[in-house]
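Heads up, one of the protein chains got dropped from this complex, but the rest are sitting where they should.
So that you can tell them apart, the chains are marked A, B and C in the order they are listed, and the count of residues begins at 1 in each.
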């Protein structure tokens, strides 16, 4: 049996990567492209790399019609902006589709936090309780049975995988987590902007946004609170790299007394021994080695003076794959009982 | 005596590079920034790299008021788009300023050609006869006495320097010149565009525009006709490189009978022996070696089967320096009797 | 049935890409890594992106032992340098393996040409007659039955696909073909070199090698001679782009009398209508759109003055995929009766 997949809002970068992953997937097929755009858009014109790889009927977008989508597909990937996603989710679920939402709309369990962070009312708050946060390494069992999966943000995926096991094992303090993060430019979306014009962004490197005010900070805090059993304040400082894809997070933590480097590494090895997509490494990871894979590479060090050591954890991933579209496929595989790694090797 | 310089339209990349060159110039000073923008623009906000290097009074743009500019400056650099440049030039000249126009408005001597290529009427056609084409290596003497200099296009500068001596010496046929050109993205201007969004242009390479229809083609033909004494059809194919700055042109020519490589190189050496900014090289030039200099590097080879050899000429320059703002400074130096290399070493 | 594949010499870039393609291939499996290196090399240490994706037993290289390889595999991909390839090929064939050689050793049918171009004796010249040149679009039927396939060079693949149909249809002159080519740096191999040190090659662009003397020039000429039925002199000028992967060739040809652009495009459409990996495009292709695909994108224009028009053809491919490892997989698929596109979508 082949899982039939629809993409709703396919004209951004997550839509492109989902399309390419589905084209390669041995157990799933892309069957419907739904877009709000009028006139309809031929995805091959948007992304010339898809020429010859999508047939004529599929390539042209159709309306976001839940009944029509449900007739053609088993699962809908939502690649819409936040706010637009929650406008369409209820009807897609009602039509019988399972939904994997790549926006932020169902990630935060607390509607008040959502409304503060995204500065807009949550129009489907009742459903927050049933949405499952789609980070398989932490929530695999819930994902299997979910109708609605909130696919995690790119930065939060890496941060959660790096920090949760250390906090959970009590090896680091939950009082402060500093996440110094750097991302490739696809993370900023496909819409051109003055500061992302090639001659401005080439050979550039900077922090961006309100320092300590990025929307992914509360999402990281939510997952770490789940691991710690109590609130974990995160200081998140994102930077923009002059590359297309890839995230590296360098994370500074305070060890609990008596912790040594071996125990930190052991916590990673124990947490991820059977995980197909988390790789624990001796050396600090390099975004180059994870790009175009669904892997998140981790490493951890204990350093600094003996009387005030610091834990430095590293996490690298492809923001478009493990940080978005690849993880969405991993979630689909789990939801439909496929091999979790299908199409992601 | 210090030459006082105004920049009209300083918010594009040529304005930035002119500003930086003038800040370093030992015999000239930037005294006036004129812009059509309302409200006035602080150039330090446009280009943060200028912070602390322009004082408060100078940094904020003032109106394009010819009398005020003439009171503050001896020369006006026009960094306006074509069409806007010829709207302002007459009044600036009338106010007593000498004008160096970096747009295309006064480059083509034939108004009909201009109107066809730029698809707009020429509103100051009478002045085309007195404007001097600002390529010092070919027109140094005229530049010295000019009131109005038309600063050459970036591509035409490299093409003319590479081809004119070979045609002039009768070493290559004037029947066809193929210019395969590649430029960094600053050449496309400062306005963001979808295909110049960093993730689209990074790791990219393509030809662009109407093949054989680029606006610089007639400008190259005009200069080569001057060198040949008869029309020279040019086929110009521009490509976009994933770099900030730099142009390389690889030029294919048919040698006249009996020509060998030594004679080709000799033509270059003879033409440029005393030129401070043209470097004749044995090896093909690299844009890396000319960026941030006012140099144009040339090399030439004869290759192919003995019965149908081909001349391959190479020219490299920084499109922003020798291809625009540096050449404008070189022209200013000539016009005001300064050392031609002042501020350009 | 799963085809079992060995890679001989897997530590270069073609080895890495072959490994990744085989990991994704639905009908083939990587079963043996053979290397001359002593001590044996763990490919996961060479290429950290393979961590967790190769199991322990497979990952460590074993000697180039033809009997052992033949016991474990049906086909051997040779990723050795030229010269080394022909040392190992006879024994691998004798052991019953089918061989796909990614080096240049069996590409040129004439041992004299090989010896001149590669400046070394050909030690297996008798076999040149039975080696099949592995360009499926031109030699599909021969590849199907071949024991030994000479996988084409990266530049020759693009050039042949762009020019052969035009020459074959008599639309362009066979008297001179100018191939202005540009390649990403993986094409120069994995060994570090002074001019490929990141700060030298970043933001750089240049022609390289002996102009008109690149080793791929005779290989292109051989294929075009096959298409034309007579010798076709090629002038090949390669340039190095500051990108990882991708080739773009801009090719200048003389049209035969009366040819128009429509007939040129028609020749492409006719030649490639049923080809899964050649895409004929209206717009000039961009390397960005072919990277990480097995596609070669083509476009063609007629331009210049009516009395001396020029044909400009464009070809873009990923030098590592269609230009090397992807084409090798395509050849394997043909040789073993698999779907030609298996593992390459």
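To be clear about the criterion, contacts are C-beta pairs under 8 Å (C-beta built on N, C-alpha and C of every residue); 3 or more make two chains touch, one makes a residue touch a chain.
Here the structure is a predicted model, which is why all the values come from computation and not from measurement.
Chemist: For the chain that's been dropped from view, list the shown partners it touches.
Modeler: When the entire complex is considered, the left-out chain reaches A, B, C.
Chemist: Hey, which of A:27, A:40 or A:242 is the one touching the hidden chain?
Modeler: Hidden-chain contact among the options goes to A:242.
Chemist: In the complete assembly, which of A:150, A:287, A:324 or A:338 touches the absent chain?
Modeler: Of the candidates A:150, A:287, A:324 or A:338, A:287 is in touch with the missing chain.
Chemist: Identify the residue among C:14, C:201, C:217 or C:299 that touches the chain left out of the display.
Modeler: Here the residue in touch with the unshown chain is C:201.
Chemist: Quick one: which of B:168, B:239 or B:279 touches the chain that's been left out?
Modeler: B:279
Chemist: Could you please point out the subunit C residues that touch the chain left off the display?
Modeler: Residues 13, 184-186, 190-194, 196-199, 201-203, 242-244 of subunit C touch the chain absent from view.
Chemist: Taking the full complex into account, what residues of subunit B touch the chain not shown?
Modeler: Subunit B touches the missing chain through residues 23-24, 26, 47-49, 51-53, 203, 276-277, 279, 281, 283, 285-286, 288-293, 295, 297, 345.
Chemist: Please give every residue of subunit A in contact with the chain that is not shown.
Modeler: 175-176, 178, 180, 182, 184, 200, 203-208, 211-213, 233, 235, 237, 239, 241-246, 248, 250, 252, 284-288, 291, 301, 303-305, 308, 310, 312, 314, 316
Rule of thumb we're sticking to: only the chains that are shown with their structure count from here on.
Chemist: Which chain, with its centre taken as the mean C-alpha position, is closest to the global C-alpha centre?
Modeler: C
Chemist: Interface check for copies subunit B and subunit C. Shared numbers divided by all numbers used: above half gives same, below half gives different; which is it?
Modeler: Answer same: the two copies use largely identical residue numbers here.
Chemist: Nearest whole angstrom, what separates the Cα centre of subunit A from the Cα centre of subunit C?
Modeler: Roughly 36 Å separates the two chain centres.
Chemist: Approximately how many whole Å separate the CA-defined centres of subunit A and subunit B?
Modeler: 47
Chemist: With centres defined as the mean C-alpha position, give me the subunit B-subunit C separation in Å.
Modeler: Whole-Å distance between the two chain centres: 40.
Chemist: Which positions in subunit B are in touch with at least two other chains?
Modeler: Within subunit B, residues 184, 203, 242-244 contact more than one other chain.
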